[in-house]
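Missing here is one protein chain; the remaining ones are kept as they sit in the complex.
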Amino acid sequence: MRKPFAVTLDVGSSLANLTGSWRSERPVYVDRLPPCNATCPAGENIQQWLFHAEEGHYEAAWRVLTRDNPLAAIMGRVCYHPCEGACNRGQLDESVGINAVERFLGDEATRQGWCFDPVTTESGKRVMVVGSGPAGLSAAYHLRSKGHGVVIFEAEPLAGGMLRYGIPQYRLPRAVIDSDVQRIIDMGVELRLGQRIEDIQATMQQEGFDACFLGVGSQIGKRAYIPAGDARKITDAVGVLHQMEGEHKPLLGRRVIVYGGGNTAIDVARTARRLGAEESVIVYRRTRDKMPAHSHEVSEALEEGVKLKWLSTITAADEETITVEKMELDDDGFPQPTGEFETMPADSVVLALGQDVDLDLLNRLPGLTIERGVVQVDANRATGVPGVFAGGDMVGGERTVTVAVGHGKRAARAIDAYLQGVHHKPAGKHELATFDRLNTWYYSDAPKSIRPVLDIIRRQSTFDEVVGGLDEANALYEARRCMSCGNCFECDTCYGVCPDNAVIKLGPGKRFRFNYDYCKGCGLCVAECPCGAIRIEAEPD
Amino acid sequence: MLKQIEGSRAVAEAVALCRPEVICAYPITPQTHIVENLGQLVKTGELSNCEFINVESEFAALSVAIGASATGARAYTATASQGLLFMAEAVYNASGLGLPIVMTIGNRAIGAPINIWNDQQDSMSMRDAGWIQLYAETNQEAVDLHIQAVRLAEELSVPVMVCVDGFILTHAYERVDLPSQEQVDAFVPAYEPRQVLDPAEPVTIGAMVGPEAFTEVRYLAHYRQMQALWLIPELAEEFEQHFGRAAGGLLRPYHTEAAETLVVALGSVNGTIKDVVDQLNDEGVAIGCVSITSFRPFPARKLRETIGHARRVVVIEKSLAVGIGGIVSTDVRMALAGAGIPVFTVIAGLGGRAITQASLHDVLTKAHHDALQRLTFLDLRHDVIHREIERLETQRRSGPVAENILRELGSVADHIG
Amino acid sequence: MFQVRIHGRGGQGVVSAAEMLSIAGFLEGRHTQAFPSFGSERMGAPVMAFCRFDDKEIRLREPVMAPDALIIQDTTLLHQVNLFEGVCDAGYVLINSTRTPSELGLDDFFASRPGIRVLTVPASQLALEHVGRPLPNAALLGGFAALTGIIRFDSVAAAIAEKFSGRIASSNVAAAKAAYEIAVTATREASAAC
Partner (left out) sequence: MRTSHVKFYQTGTFTVGNRLLSEAERSVQSTLERTNALNSGHRACQGCGEALGARYAIDAAMRATDNQLIAANATGCLEVFSTPYPQTSWQIPWIHSLFGNTAAVATGVAAALRVKGRTQTRVVAQGGDGGTTDIGFGCLSGMFERNDDVLYICYDNEAYMNTGVQRSSATPPAARTATSQAVGSEPGNVFGQGKNVPLIAMAHEIPYVATASVADVRDLETKVTKAMSMHGARYIHILVPCPLGWGAAPHDTVNLARLATESGLFPVFEAEHGEITDRRTIRRKVPVEDYLRRQKRFAHLFKPELRTDVIAQLQAMADRNIRRFGLLDKEEL
C-alpha cells in the first residue's frame, strides 16, 4: 500500500480511456479551393504565394507565383485581377490587394535580380512558338522549363505582342516588359524578332520542330461604317496604340472622339489627353455601368479629364464635327435609336470597337478549323492539326493578358504530354472555399492598402506610370490580409479549441492530424477553423 | 517539568512540542484557550516554523488542515460541539483521504437548545467518521495523548481526535508534567507523509471511486483502524519507557479483578467514579471501573477480557442516542455479546450537569443491587419533566420546551450542583 | 482535601482568584485543582470558581458542593444567590466588604452556624489604593491565607507574581499583603476574644 488505494491515482492515467468511441461524426482536414485561385485565368496559386509573402519570404512567394505565370511584374500592372473580385475578404471588409502584392513581387524580382531555375535536363525536343505576346511567352516559358528547345517567332521588331502594342506606357512601362521577357530568354529560349511566319508546317519541317504553339494577338481593329466626309480623320484604336510604339506618334488633333466602351477605348482616350488633346470624349452607345471597360480605369480616365458621352452612336463624321444619335435602353438593356441627333466638334474619331486576329498564316494549314474568326481548339488548346496548339486572342473567349498567359501554360502542358506521347489530363479541382465556410471572427479588421497614384498634372501630360507599387511594409500588410480560405495556415485554433487534446500538432509546415483515439466528434474544431479547412463527416460504419 | 497550568494551556504546549507546521484556528467555547495559546506561542516565536491561520469557520479550519496535510505539513486544529458538526463533511473527508491530522475536541453539548457546557455528544456524533478517538481522563493525559496522537496518526496515515472534556479539563488548573522539547523530538519524528502534493512527483488525490472499489476503500479504512488496536498499546508502552509515566493505551482498569459490578466510562468523569469506587469498596461493595481511552477503534476484545467476569456492567456516558439510549453502552454490549452480562446505561452530565459523587454513589449502589433501570438519566428532575409533559398534552401551543423549563428553574448560577 | 468556593461577578477576577490559589498550593508542593463554573456570563453576571487542595492526586471533578472555605467577592450577591449552600460547619467565610458581618445583616446566619469563622476585609478598597483598580481578587487571597492558615502568604504572593507581571503584580501583592495584615490582626483579636 504505497499510496492510498483508489483514492490516489497516478497522473495522466486517463490516456487508457479511448473516448474516440463516443464519436458519431469525425472531423477531417481538407483543402478547399480558394476563390482567388479558382478565378485566376492563369491558374496562379495565389493563396500559396501570399502565404510566403506573409512571412516576408518574397523570393519563395515569387517562385510559387512564377510556377504558373512568369510575367509577375507585368501582371501586377495589367491584370484585371478577377481574383480580387472573388476574394472572400471582400465580404468582410475589402478584398485583398492581390494584384498590388503581385506587382511588388514582380518588381522585387527585377530589383533583386532573381532568375528562373536553369533547365537541368534537355528533352531534345523542339517547339516553335508563334508570337511573343503573353500567350507565346507563357507557352515558351513553361515548355522551356520542362527541358524543351523553344524558338519564338515575332513579326514585330520588339517582343511583347499586344503587351507592347496594345497597352499604353503609362499603364505598362516598357522596361517592365523588357525585364520580364529577358528573364524568359535567359532560360535559353530563342527569340527571333521581325520574323513573320507564313507557312507553319514548312517552318516546322525546315527547322525540325516537334510541335508548335500559335499565340497571335488580335491586332486588327474592327471597323464600323460611318458616313464620313473625310475618311482620314477616322482611325482605329489598335492602330493608334501601335503607332505609339513607333517613331511617329499619331496626330489626333485638339478634339478627339473615341468610339467604343471597352478598355481599349479608355486607353486611347487617355493617350489622346497625354498627346495634347484638349478634349478627349468617349462616345458609347450604352450607359457607364454597362461599359465593358473596368470601372477603375474609367475612373482614372475621368480624373484625367476624359469625357464620357453615353447612350450615343456616331452616325456621321464631317471635317470638324460628328453627328451622334441619342439612344435609349430597352427593357432588355439594349440601346435603341431615338431619332434625336446632335453634332459635336471633332478633329479625329478613333474607333475602339474590338479587334480581330490576323489569321492569314493559318491559310495553308490543313485540318485547322476556324469559326467566327477564332481557331477551334480542345480543352488542351490543341488544334485539329497534330502537334499544333493555339492560345490567347486567337482561340476566342475573354481577351486579356492573363487569359493568354493561362492558355500558354495549359497548351505547354499539353504539348509536353504530346511530346512524350501521352494525353494531358488536367488534375481535378477541390471544392470551393466559400465565404460561409469561414469563421471570420479570427481575422482582425484591416482595410485595404491604397497604391500610390501619380499626381494629376503629370498624368495629363506624360506617359509616366500612373499607379505606383506598394512598398515592402505595405505589401507585407496586404499579404497578411489574406484569410487563407479553405487551406490550413497553421493558426493552431483546432489544436487549441479541442477539449479533448485530440489534435496533434505536427510542427511548422506539417499542419495537424486528428487523434481519433480521443476525438469525441464535438465539431468545435470545424466550427472554429477560421479558414474552413476542416469538414465534419459521418463516422464510417 | 511540573507546572500548575490550565488544561488548555497544557494542551497547547503539548501540541507545540509536537512541532505542528500548520495550525488552523476558529474559536468556539470551550476550545478557545487552546488555539489562543497556540497563536501566542507562534507569535512569540516559541513555536517556530509554523503557520497559524485564523479561518472563517470550522469547516474551513479542517479544510485548510486537509490541504496542508496533503502537502506534507503536520497539521493541527481544535474545535468543539457545533463546530465539529459544521466541519462534519471535512471530518469524513480527512479520514477518507488518509490525512494524519490531529484535532483536539473540547467536548461540549450540541444544541438546540444551545448549550456551551460539557458532554460528549459532539465527538460521539463523529465516532464513525474514520478518525481515531482518544479520550483524556486528566489534563496530564490530555498532554500525553496529544504527543502519542501525532505518532499514531502519522504512522497509520489516519487522523486522530483527542477528546478533552470542555471546562472540566480545558479550564481546570492542575499540575501537569510537561516534557521537554528534546524528549518529544525523540518520540515524535519528523512527518514522513505517505502521499504528498509535489510537482516533482505528481499524484491525483481524491479520485471519484465507484461501486467497483468503494467497498475495498472502506475496508482498508477499517483495516487501518484495526491496526491501531495494537499500535496504541505499543505506543503507550514506548511512551512510558520514554517519559517515565503511563498514559494512553486502549483502556485503563481500576479495581476490576474482584469486582462484581464494573463501571465503564470515557474521559474526566472517571476521576470522580474512582473516588466513588473507593468509597463503595470501603463500604464492602465489590465494584471497579474501566476508563476507555480509545473509543475508536473500539477495543472490544480487550474490554471483554477486562470486564467479562463481572456480574453487571454500568456504562456512564455523557451522550445520548435519542430513541435508543446509550452510545457507548451499545458498543460495550457488543463487546460482551453472548456473555449474558446485563449492561446498565446511565446518561449523565448532559450539557454540563454536574456528576456528583453523591449521585454516582446512589446510582451505583442501586445498580449493584440490580435495582437500576437499564436506562437511567442521572439526577433527572422528574417534577420538571412531568409538568412539561402535561403542558405538551394539554396545550397545542405549548411553547419551547427549553425556555419553559428555564422559566421554572431560574438562572443557572443560582445553583451550585 | 480542602475545598474553596469563590463567588463574584464577571469581571472581578473570580476565576483568576481560584487559579492563583491553586498555583499557591502547587508552589507548596500540594495537589491543587482550580476550575470555574463557567458559563457564557458577561461582565457583572454572578459567577463562581472552585479550588481544591490535597496531598494526593485530586481525581474528583464535581463542583465544590461542601466548601471548607467561601470567598465572597461581592456583597451584592448576598441576597441573590444561595452563597452559603453546603458550607462546612467548621468552615471559613471571607467577605470583601468595608463593613462587618453584622452590618451586612449576617448575624442570624452565623449565629445558626457557630463553627464557621467569618471575616470581612475591604479588598476592593485596598485594591483601589494599591493597584488603582477595585479588583479585589488578589487582596482577598491575602486575607484568605491569614483567615484559613491553609496556605502561606509567600505562596500567595508568588502565585500573584506568576499570574500578573511587573507593577500590576507588585501592587497586587501589596494589596494582598495589606489584606493579610488586616486579617491577621482581626483573626488574632477574634482568637483572643474566645
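Note that the chains take the letters A, B and C in the order they are written out, and that residue 1 is the start of every chain.
In this section, a contact is a pair of C-beta atoms (placed from the backbone, for glycine too) under 8 Å apart; a residue touches a chain by one contact, two chains touch by 3 or more.
None of these values were measured; they are calculated from a predicted model.
K.L.:
Among the chains present, which touch the one that was left out?
P.N.:
Result for the missing chain's touching partners among shown chains: A, B.
K.L.:
For a quick check of understanding: of B:Val203, B:Leu229, B:Ala339 or B:Leu375, which residue touches the chain that isn't displayed?
P.N.:
B:Val203
K.L.:
Out of A:Ala60, A:Leu329, A:Ile370 or A:Cys491, which is the one that touches the chain we can't see?
P.N.:
A:Cys491
K.L.:
With respect to the chain omitted from the figure, which of B:Ile28, B:Val64 or B:Val315 is a touching residue?
P.N.:
B:Val64
K.L.:
In the full complex, which residues of chain B touch the absent chain?
P.N.:
Missing-chain contacts on chain B: residues 21-22, 24, 49-51, 53-57, 59-61, 63-73, 75, 89-90, 93, 97, 197-199, 201-210, 212-213.
K.L.:
If the missing chain were put back, which residues of chain A would it touch?
P.N.:
Looking at chain A, the ones touching the missing chain are residues 6-7, 9-19, 22, 54-55, 441-444, 446, 476-477, 480-484, 489-493, 495-502, 505, 507-508, 515, 517-518, 520-524, 526-528, 530, 536.
The rule we apply is simple: only the chains that are shown with their structure count from here on.
K.L.:
Quick one: label the inter-chain contact graph as line, ring, star, complete or other.
P.N.:
If you draw each chain as a dot and join those that touch, you get an open line.
K.L.:
If we define chain centres by averaging CA atoms, which chain lands farthest from chain B? Would you check?
P.N.:
So the chain farthest away from chain B turns out to be A.
K.L.:
Using mean CA coordinates as chain centres, what's the chain A-chain C distance in Å?
P.N.:
Here the centre of chain C sits 114 Å away from the centre of chain A.
K.L.:
In whole angstrom, what separates the CA-based centres of chain A and chain B?
P.N.:
Using C-alpha averages as centres, the distance is 92 Å.
K.L.:
For chain B versus chain C, what separation do you get between their C-alpha means, in angstrom?
P.N.:
About 34 Å separates the centre of chain B from that of chain C.
K.L.:
Which residues of chain B are in contact with two or more other chains?
P.N.:
none
K.L.:
When you check chain A against every other chain, which residues touch at least two of them?
P.N.:
Touching at least two other chains: none.
K.L.:
Which stretch or stretches of chain B touch chain A in the complex?
P.N.:
96-98, 157, 194-195, 202-207, 209, 213-214, 216-217, 220
K.L.:
Quick one: in the complex, what on chain B touches chain C?
P.N.:
2, 4, 6, 29-30, 116-117, 138, 165, 167-168, 171-175, 268-272, 274-275, 354-358, 411-414, 416-417
K.L.:
Give every residue of chain C touching chain B within the complex, in rising order.
P.N.:
Interface residues on the chain C side: 5, 15, 18-19, 22-23, 25-27, 31-41, 45-48, 58-65, 80-82, 85-86.
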